[in-house]
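A protein chain is absent from this complex, but the other protein chains hold their places.
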Amino acid sequence: MTWEVITSNLPALLVAVPLFAAFLCPLVGRISPGMRASWVFGAMVLTAAIAYILAFIVYSQGTVIYVFGATTPDLSVPIDSGGIPIRIMFTVDAMSALMEIIAVTVGLGVLLYSLSSDERRSGLENYYTIFLLMIAAVLGMVSTGDLFNFFVFLEISSLASAGLIAYRVEKGVAVEAGLKYLMVSTIAGIFFLFAIGILYGQYNALNMAILAERIQWTPLDKIALVLMVAALATKCGSVPLHFWTPDAYSMAPAAVTAMLVVASQASLYGLFRISFTLYGVALSYVTIGWVIIILGVLSMVVGVTMAIPQKDIKRLMAYHAVSQTGYMLLGVGVGLAVLGDQALLNSYGYTAMEGGIFHIMNHALYKGLLFLTAGAIIYRIGTSDLNRMGGLGHRMKYTMVFFMIGSLAIAGIPPFNGFASKFLIYESVFLFSPVLAIIAMVVSILTLASFVKVFHSVFMGPPLPEHDKVSEVPFPMLAAMGFLAILVIISGLFPQVFIQNLIVPAVHALTNQAGYLGTVLGGA
Amino acid sequence: MRMSKIVRFCADMLYPAVVIFGLYVIMHGHLTPGGGFQGGAVVATAAALVIVAYSYEEIQGMLSKFLFQVQESGGLLMFGGVALIALGLGTTYFFNFLANSGLLFGMSVPFGPNPGDLNTGGVLPLMNIAVGVEVWGGLAIVILYMLSGITKEGV
Amino acid sequence: MAVISPLSSGFGLWGPLFWVLAFAIAFIIAFAIWSLGTASYKKGTEQGRPYLSGNPEPEKGAVHIRAGNLYWGYTEGLKGYYDRIVPLHTGIMTDYLLWIFWVTGILLILVVVI
Partner (left out) sequence: MFWNLPYIAVVLLTIIGIATILLKKNLIKMFLGVSILTSAVNLFLIVLGYRDSGIAPIYTYAPSELMVLPTPQALCLTSIVIGVATSALMLSFAVVIYRYYGTVNVDEIRELKE
């Protein structure tokens, strides 16, 4: 009996389990550090299991609706409510399921890594409480079907991430980064709340499906869309608004940075959800498509050109995160720009979106791996300044191998997964407009150039005298990096499996607005 | 930083009054525009009152951070636990299984203007109590941590 | 056999397994040619040290090219571009927020007016 109860209430448990683990963490942590580590990792494994089962159900049976507080989970439109879903709902369709898989997989690797890399630090009860809270917020943000609920989860993830960025004070610089991140996120949140107010004032509804059904392209809706696009573009770090990304990523602990990448991809998912499902064909998709493409191209070019002269290893990787976000924006922007006419969409629109969304998955994996390797180097040497590193390859062999896998994947070198998604983006964007594809390729070359620089200055060269006592990092950190590296290699060698089973349903779930409305409003 | 005797005496007198008023606001959340968060904030001001009146060392004895942390976690667990019980009964998360069921807080609301019966509202009063306890602990901890920031420089 | 089937992008095909296969074959051939060479290298002897026309080898720290001056030519070449982009990242929080309002304004003009 309990198995049906669990499977029928999976979306609620998906957010409830990490929240419960987060609340109990301070109490459990007082018993013993070992107890806390097993408690936190156990909660993460349980959340991962729930997310994988939920994703499997979504991919096999279609969108899952979960209404909080109703008698049965899928009673989205109560009988006496006159056709309006009044309760808060989780609508987990193929795209949300994909983002959940990404968030949970990276979360598993990152938590395993952070359990051993932050062992000697102080104040760990609250650290893991906020960490689990952030994971719960990201999972909630990705699976919710209610606009205001998305705003609440967006704020929780901003607050939790700001707390985590500033966790190790380090002469106040980390707190400065946390403050900048929090200030930018609060302003973005206020913009988003204004947009919710405008939409609620017009259509007297907060559920995404009802709003999508009622939305016409009135001037007020345009203002609401602009506010939402600006807010979410800030949160996902596209160029003109990316200034917080290098500060926040370079000052946060390595494990938190890898999770921050997933959090900003969740707001990227929010941007796509709003432009595809909430507005869909109602918005003038050409202008908004081109806006997202311009944001993407700017992110690619400025991100990589700013990365090359960098002297700090995590700051360099942060700029690469910005430029890789540009690829995703470009891919899905092209898909949005041709959303209207079915012919173009079939010829290259779907492929561009597949490339963009597959790139979200690949980027989360190899960028997480790269940040963990950077964390491993800093864990051993203490400084993140590239000028004071050299010849680490002699002693940190595994970290070097993982770093090579990560940097080859990010630069898009054939056998790895970076190439598979960039290949799709190049081919389809070339059909859309050749200049963009050429820019994308040049940026890939510059990415490779900057990672060769990092590889040379960190690992190659003679073993320096000041680093002679450096040894390999403890096993759990290597296990976490190995876990992500294996996933990077697998998704690189068998891209067709991932595309066919995970990405194509996600793309069709995103573009098929009528399907989304049907499942939610069709209701029980 | 220790206030004069008069202030400390008034603080002692006011402390129970503020706490009772805060609990009143928490308990009547489903009847009046009060509720968990507002009531919890009112009660946390009682903690602030004591902190202002007494010196840092004395407060360490009176208000212990660990107790507030337990209170905070307990409140949150109660909130989630009550929602989880609905799962056990086969309905969805956060289902109001106590409403109109005659059990605790289960009376049905009489129609027409009336002062409102405390024993109605089903799960809502339980949720309000949980949130009130949690906010009380949470805000008290925030004040204590901010206070510890000041005394380090011996202001 | 969806596992091995190549990734089609409507325009071209990408089969990573075939690529790895070709790479392995090329690697084996190259390794075969390489192993035919004479192994006259003896570790730790005079052969191991770099020949700097007789000058003594500088100590380890100085030899390693640090990250700062890698790609010096590239950044020098794009001096015009870098002098404009780098000072944009001022690091002052007010400028970060100013950018948000700038972009919102531009988007408003782009979407609402046009």
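All chains are identified by letter, namely A, B and C, in their written order; residue positions are counted from 1 within each chain.
Here is the rule we go by: contacts are C-beta pairs under 8 Å (C-beta built on N, C-alpha and C of every residue); 3 or more make two chains touch, one makes a residue touch a chain.
Worth saying up front: this structure is predicted, and the values here are computed from it rather than measured.
S.K.: Can you list the shown chains that the absent chain is in touch with?
M.R.: A, B, C
S.K.: Sort through A:Leu27, A:Leu46 or A:Leu179 and give me the one touching the missing partner chain.
M.R.: Looking across A:Leu27, A:Leu46 or A:Leu179, the contact with the absent chain belongs to A:Leu179.
S.K.: Taking the entire complex into account, which one of A:Pro26, A:Gly107 or A:Pro246 touches the absent chain?
M.R.: In the complete complex, the chain left out is touched by residue A:Pro246.
S.K.: Could you tell me which of A:Leu75, A:Leu193 or A:Leu344 touches the chain that is not displayed?
M.R.: Residue touching the chain left out of view: A:Leu193.
S.K.: Consider the whole complex, including the chain that is not shown, and state which of A:Phe148, A:Trp217, A:Trp290 or A:Tyr398 touches that chain.
M.R.: Counting the whole complex, the residue in contact with the absent chain is A:Phe148.
S.K.: Footprint of the hidden chain on chain A, which residues?
M.R.: 148, 152, 155, 159, 162-163, 166, 169, 171-173, 175-180, 182-183, 186-187, 189-190, 193-194, 196-197, 200-201, 204, 206, 246-247, 250-251, 306
S.K.: For review purposes, identify every residue of chain C that touches the missing chain, sorted by number.
M.R.: 86-94, 97-98, 101
S.K.: So that we can see where the missing chain sits, which residues of chain B does it touch?
M.R.: Output for chain B: 31-33, 35, 37, 41, 109, 111-116, 142, 145-146, 149-150, 152-153.
Going forward, only the chains that are shown with their structure count from here on.
S.K.: Between chain A and chain C, what distance separates the C-alpha centroids? Give it in angstrom.
M.R.: Computed value for the inter-centroid distance: 24 Å.
S.K.: Cα centroid separation between chain A and chain B, in whole Å?
M.R.: Here the centre of chain B sits 36 Å away from the centre of chain A.
S.K.: Going by the contact rule at the top, pick out the chain C residues touching chain A in the complex.
M.R.: That would be residues 2-7, 9-12, 14, 16-17, 19-20, 23, 60-61, 63-68, 70-71, 74-75, 78, 81-82, 85-86, 89, 91, 93, 95-97, 99-100, 102-104, 107-108, 110-112, 114 of chain C.
S.K.: Quick one: which bits of chain A touch chain B in the complex? Just the residue numbers, please.
M.R.: By the definition above, chain A touches chain B via 5, 9, 12, 16, 19-20, 23-24, 26-27, 66-73.
S.K.: For chain A, which residues are in contact with chain C within the complex?
M.R.: Touch residues, chain A against chain C: 179-180, 183-184, 187-188, 191, 219, 222-223, 225-227, 229-230, 233-234, 240-241, 243-244, 246-247, 284, 287-288, 291, 302, 305-306, 308-309, 311, 347-348, 351, 355, 386-387, 389-391, 414-415, 419-420, 423-424, 427-428, 430-431, 449-450, 453-454, 456-457, 461-466, 492-497, 499-500.
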